[in-house]
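The other protein chains are all here in position, but one chain of the complex has been omitted.
Letters A, B and C name the chains as they come in the text, with residue numbers starting at 1 for each one.
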Amino acid sequence: MKKILNSPQSFVVEMLDGLLKAHPTMLAYAGDDPHCIVRADAPVQGKVGLATGGGSGHLPVFLGYVGKGMLDGCAVGDVFSSPSAEQMYEVTRRINAGQGVVYIFGNYSGDVMNFDMAAEMADMDAIPVRTVLVKDDVASAPRAEAVRRRGVAGMVFAFKVAGARADRGGTLDEVAETAQKALDNIRSMGVALSPCTVPMAGKPTFSIGEDEMEIGMGIHGEPGVKREKLQTADQVAERMTLAILEDMDPKPGDRLAVMVNGLGATPQEELYIMYRKVHDILAERALSVHRVYVGEFATSMEMAGASLTFFRLDDELADLLDAPAHTPFFTQV
Amino acid sequence: MKKILNSPQSFVVEMLDGLLKAHPTMLAYAGDDPHCIVRADAPVQGKVGLATGGGSGHLPVFLGYVGKGMLDGCAVGDVFSSPSAEQMYEVTRRINAGQGVVYIFGNYSGDVMNFDMAAEMADMDAIPVRTVLVKDDVASAPRAEAVRRRGVAGMVFAFKVAGARADRGGTLDEVAETAQKALDNIRSMGVALSPCTVPMAGKPTFSIGEDEMEIGMGIHGEPGVKREKLQTADQVAERMTLAILEDMDPKPGDRLAVMVNGLGATPQEELYIMYRKVHDILAERALSVHRVYVGEFATSMEMAGASLTFFRLDDELADLLDAPAHTPFFTQV
Amino acid sequence: MSQSEHNIDEQTVAHAMKQVSAAFNAQHEYLTGLDQAMGDGDLGITVTKIATALEQYAQTDPAGDLGKWIAGAGMVVNRAASSTMGTLLATALMRAGKEARGLTELTPAVLSAMLVAADVGIQERGKAKPGDKTVVDALHPAAQAFAEAIAAGIGLKEAGQKMLAAAREGRDRVTPLKSSTGRAGWVGERTVGLVDPGCAAMVILLEALVGIT
Partner (left out) sequence: MSQSEHNIDEQTVAHAMKQVSAAFNAQHEYLTGLDQAMGDGDLGITVTKIATALEQYAQTDPAGDLGKWIAGAGMVVNRAASSTMGTLLATALMRAGKEARGLTELTPAVLSAMLVAADVGIQERGKAKPGDKTVVDALHPAAQAFAEAIAAGIGLKEAGQKMLAAAREGRDRVTPLKSSTGRAGWVGERTVGLVDPGCAAMVILLEALVGIT
């Protein structure tokens, strides 16, 4: 295992310590447990709170989107594993300004169960909570079983528009509905070229041949659609684009936001080579591109690979997506 | 070679095509040669032009900093090799608004010779040019031979403050002097854990043992100070911090901007673990941290490793660094 | 045999916790391997964390309320390990604890109720049903077999063996099936023939418990 760290045991806590030392005006600990992080100005009066949470190892997801225009708090788990219900509840309590809290997180059973428990704790304290699950990965289950799909990079778009809706005074139900409406229009798919290593495990999560890739792999190394020979950038981009479009079924003239996301080790040059092909296919189909995000938005530590996300916009969603935001990892003007 | 690309030959041109398709309102081709990129609104009237250039494979360096508040144009070479003098000159010509052009680029002989030739061409066309060389890597030569040092991530700070100075109406000489003053106060050092592969070469630029690192390695794999056993994050951060501080010799109370830069494959979690230690050492020495930049600012494709840069600020430099900027890879509000 | 010989006192419960810890520590690599085959690989880490947490918790004083104490172990487990398995185990401990509120000794009937409550709790929390190839497929038949045996007046030791046999049988019955829940659900066809890691962990846990009765 070749990582810059002090010890696997201290990995997450030291990462958080560094993050809060680097961004003291933006982030703060919710209380004594370093795994509970909130906006430095939490609770934001008059605003619905937005919380997320999940395992570490995905920066900027999840914590990196806590800040103005996006999230209010985040419960941070160990690498690739859910934070506890207590931690989620601690965040909930600290960001609730009396308007309630919306949970937006990925559809992984550990996270789902813990957020369910946290919501029960919040309920006992009379904090109203709404839960919106991110299930954007089209490769993780066929359309008929879309409820089983896992959440990947598309969650960033949900954070963005729900955050903007909350900023504009949306009620608890309105913010949750906006997040759900966004997610109904968000689809993603990934490809992995190399594994990554969980510090505590010390060895790669899976192995993959020198000339192989896995289309559809998830951000913890969950198996994808197919393990096969490495293809060209155009072929990979085309397959992901077509798979998403087939699932989403947009009409000519529809407006999309596009995200090409690096999983960790893939150079940005390669992401742009992929975007080029995506752009050309969308143009051919008369789909217009409203905004483009290329970079690292949801990673799997040092995994090589990329994911593609489309977000179909109507006027409301486009307007919310365009709103400014400012967090440690995401600044939009 | 495991990369998402179509062919090594088309790597740079397709990357540029993707970049311009993704950022059409920010970037434009200078003319027929796709390697010459300028701001979409170039030339900016009444402003000194800022140009850079160098090999590909370092995104966001160099091209990613072309935009509002930073650079006006960039000549883009093949992976790890200089663009041609003609290309640099083409950029120069297109961004000159009559106030002349400042070149800021890294001290690599290919780039130096070609920018020298470009300046000669500009001179023949009566475009005044000033050249400022980036030589921030303290590991690349001892202080006595600082003129031989290579330029690494510290150049981003020089782009930033020179860009702000130009925006505020600085003359050609003033902008060049500001860039030089900044660079006199900028020092960097890197560490590499893995090599990277130039697409055209098809195999790694060097090899390094499973448990080894190289302190002081450059962003093309130039040898560093020492090849040794992998150390802890705290040890690595401390060595780089102390080496830079020794060279820079700041006084208690001095203000620094800090950049922890990932070379490509290193997860941001690890960068923050390093920043934590840097922060603590600076605090011990009563050095104050004005701004922190953690992320990928100057990469070596998929190389694992990181670099650390300190930028000592006076009021003028701090003010220029704080100015807003908006480019495809760098947005500051 | 006197009635109290069949009962489980505070010390024995604490000892049971330590036995489970030891078993998890001994088997974590095996569980990691099973979980990796399912496209994940954190289960070994999870049980190690649970082991450390329980070992430490076992040093604390039940203070006359075994039920509260066991539920407290659930909180500790959730804090220490909040992956699926950790959360389910935490839920199981909390629900089991509820059945023993205010007690200083656990009778066979209470033990049986605790196991059933754990089973119900895990099903409610995870929403998996028997046959989905999850930990439920080991725990549910085990809880049923134990409850039946105790209800039939069978001694604790023998009831424990019946429970264990049912757990192992349940684990093996779903091995040929395709996983449909949790992470393994995404691996689909490739899980056919693979032992469910959660079932394996549950059998290890029950073996450790029975070992001390």
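The working rule: a residue touches a chain if its C-beta (ideal position, glycine included) is under 8 Å from a C-beta of that chain, and two chains touch if they have at least 3 such contacts.
Keep in mind the model is a prediction, meaning the values are calculated, not measured.
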Touched by the hidden chain, restricted to displayed chains: B
Per the touch definition above, residue among B:A85, B:V175, B:M259 or B:A298 touching the missing chain: B:A85
Which residue of B:G218, B:P250, B:P267 or B:G305 touches the chain not shown here: B:G218
Residue of B:N114, B:S194 or B:T241 in touch with the missing chain, whole complex considered: B:N114
Residues of subunit B (touch criterion as defined above) contacting the omitted chain: 77-78, 80-87, 108-110, 113-114, 116-117, 140-141, 148, 150, 198, 200-201, 205-206, 218, 220-223
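The rule we apply is simple: only the chains that are shown with their structure count from here on.
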Topology of the chain contact graph, where touching chains are joined (line, ring, star, complete, other): line
Of all other chains, the one whose Cα centre sits farthest from subunit A: C
Chain centroid nearest the full-protein CA centroid: A
Centroid distance [mean C-alpha coordinates] between subunit B and subunit A, Å: 29
Computed distance of Cα centres, subunit C from subunit B, in Å: 56
Junction residues of subunit B - those touching two or more other chains: none
Subunit C: positions in contact with at least two other chains: none
